[in-house]
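Presented below is the structure to which this report refers.
All protein chains but one are shown at their positions in the complex.
Note that the chains take the letters A, B and C in the order they are written out, and that residue 1 is the start of every chain.
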Amino acid sequence: MNPDDLALEVASRMRRLEAAILGGGIVLEAARAGYAKISLLAKPDMLNGHGSVHGGVIFTLADTAFAYACNSSNELAVASQASIAFLTPGREGEVLTAEAVEQAVAGRSGAYVVTVTGAEGRVVAVFQGLSRRIGGKVVEEA
Amino acid sequence: MNPDDLALEVASRMRRLEAAILGGGIVLEAARAGYAKISLLAKPDMLNGHGSVHGGVIFTLADTAFAYACNSSNELAVASQASIAFLTPGREGEVLTAEAVEQAVAGRSGAYVVTVTGAEGRVVAVFQGLSRRIGGKVVEEA
Amino acid sequence: MNPDDLALEVASRMRRLEAAILGGGIVLEAARAGYAKISLLAKPDMLNGHGSVHGGVIFTLADTAFAYACNSSNELAVASQASIAFLTPGREGEVLTAEAVEQAVAGRSGAYVVTVTGAEGRVVAVFQGLSRRIGGKVVEEA
Partner (left out) sequence: MNPDDLALEVASRMRRLEAAILGGGIVLEAARAGYAKISLLAKPDMLNGHGSVHGGVIFTLADTAFAYACNSSNELAVASQASIAFLTPGREGEVLTAEAVEQAVAGRSGAYVVTVTGAEGRVVAVFQGLSRRIGGKVVEEA
């Protein structure tokens, strides 16, 4: 099976299984081997007490892109650690996009960098995630 | 005003303003100067594709406790960075508790440690957040 | 063997084996089960181009305290991840102290919080480290 086709099937399956996350608003834009891109429209119920998008929403979006990317080879992997820096506030009504790129894989561990952008490519947050393969598959392989 | 009373009013206000976060499920357990404790019942719509509580949900819970704690003196503060390590999976149906403790304050920056626990005190995740005061207040002071 | 005595022997052994780190300047102040405290006099050759103590020196001090604490039960452990926030600059000629406290242990993983302080208890940096036990011992047990 083509690695990019497999990655897309894995991301699609994960998307379906966790359909309720962020109110069902996550859109899968692209998935390839070691890569995923998703987006989300920031709605009023996603704001924090200061009126900008809640950090938890931004993290969840980044973490979801990371999860798709680190499972893209269909080797079941979970997040063991993640770090996020919030650079600019996310605003109600804008589309937030998270793009996850594989940085390194060593043994059962993998490192991924995710960039979350808002309108006109403004960087909202940067994220680095560390995954660990735990055995098993996401989808069946022929 | 007593600092602990002020902290409770601040957390209560923030709780009300961001009532929709995590499906409205966050319960404010306690708030004092530099401290907050909140809890959440993990529902089926909070699971990831692997069947455990989504990392974004756990982060959001930790981040919310952190936000209450770093705003507890009523000096408006936002998260600039956070790191989280996932130690054990969160399970559907269990109550997750996040307890945020102030570790250090220097100038406009503050560092907070949050521990997320599940049933029987099992540690689910540990979190460290860095806040920055941006001017302004959360609630009016007499 | 008393757990605190074992912790002190482990830290002492590690101290001796890595005696050259930071120019040999690390002083072991205390070690107990899940805990270590060390100090360092900040010398001119530890400064960065801006004239304050190099971030790598502060990290190395914190990381060393973390290593002593996460090996304190004599179960060989290595750092898998660490995060550090720099709150105030370290100054030439001051004694920097790093105090590592165990936050949580789950399976082979452990989380530790380290606080680095300078003169008069000023917080210089906060650190969170994640360790993983890899099998083996630091010192022989009778």
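By our rule, a contact is a pair of C-beta atoms (placed from the backbone, for glycine too) under 8 Å apart; a residue touches a chain by one contact, two chains touch by 3 or more.
The shown structure was predicted, so the numbers you read here are calculated from the model rather than taken from an experiment.
Visitor: Which listed residue (C:Glu9, C:Asp63 or C:Glu99) would be found touching the missing chain in the intact complex?
Guide: That would be C:Asp63, which touches the missing chain.
Visitor: Tell me which residue among C:Ile21, C:Leu41 or C:Ala106 touches the hidden chain in the full complex.
Guide: In the full complex, the listed residue that touches the missing chain is C:Ile21.
Visitor: Contact with the hidden chain only, please: which chain A residues?
Guide: Counting over the whole complex, chain A touches the hidden chain at residues 81, 83, 85, 87-88, 103-107, 109, 111, 113, 115, 122-123, 126, 128, 130.
Visitor: Using the document's contact rule, name the residues of chain C that touch the chain not shown here.
Guide: On the side of chain C, residues 13-15, 17-18, 20-22, 44-50, 54-57, 59-61, 63-64, 67, 76, 78-86, 89, 138 touch the unshown chain.
Visitor: For chain B, which positions touch the chain that isn't shown here?
Guide: Within chain B, the residues touching the omitted chain are 80-81, 83, 109, 130.
Methods note: only the chains that are shown with their structure count from here on.
Visitor: Work out the mean Cα position per chain and let me know which chain is farthest from chain A.
Guide: Checked the centroid distances; the maximum from chain A is C.
Visitor: Interface check for copies chain B and chain C. Shared numbers divided by all numbers used: above half gives same, below half gives different; which is it?
Guide: Same: most residue numbers at the chain B-chain C interface appear in both copies.
Visitor: In whole angstrom, what separates the CA-based centres of chain A and chain C?
Guide: Between these chains, centre-to-centre, one finds 33 Å.
Visitor: By residue number and range, which residues of chain C touch two or more other chains?
Guide: In chain C, residues 81, 83, 109, 130 touch at least two other chains, as defined above.
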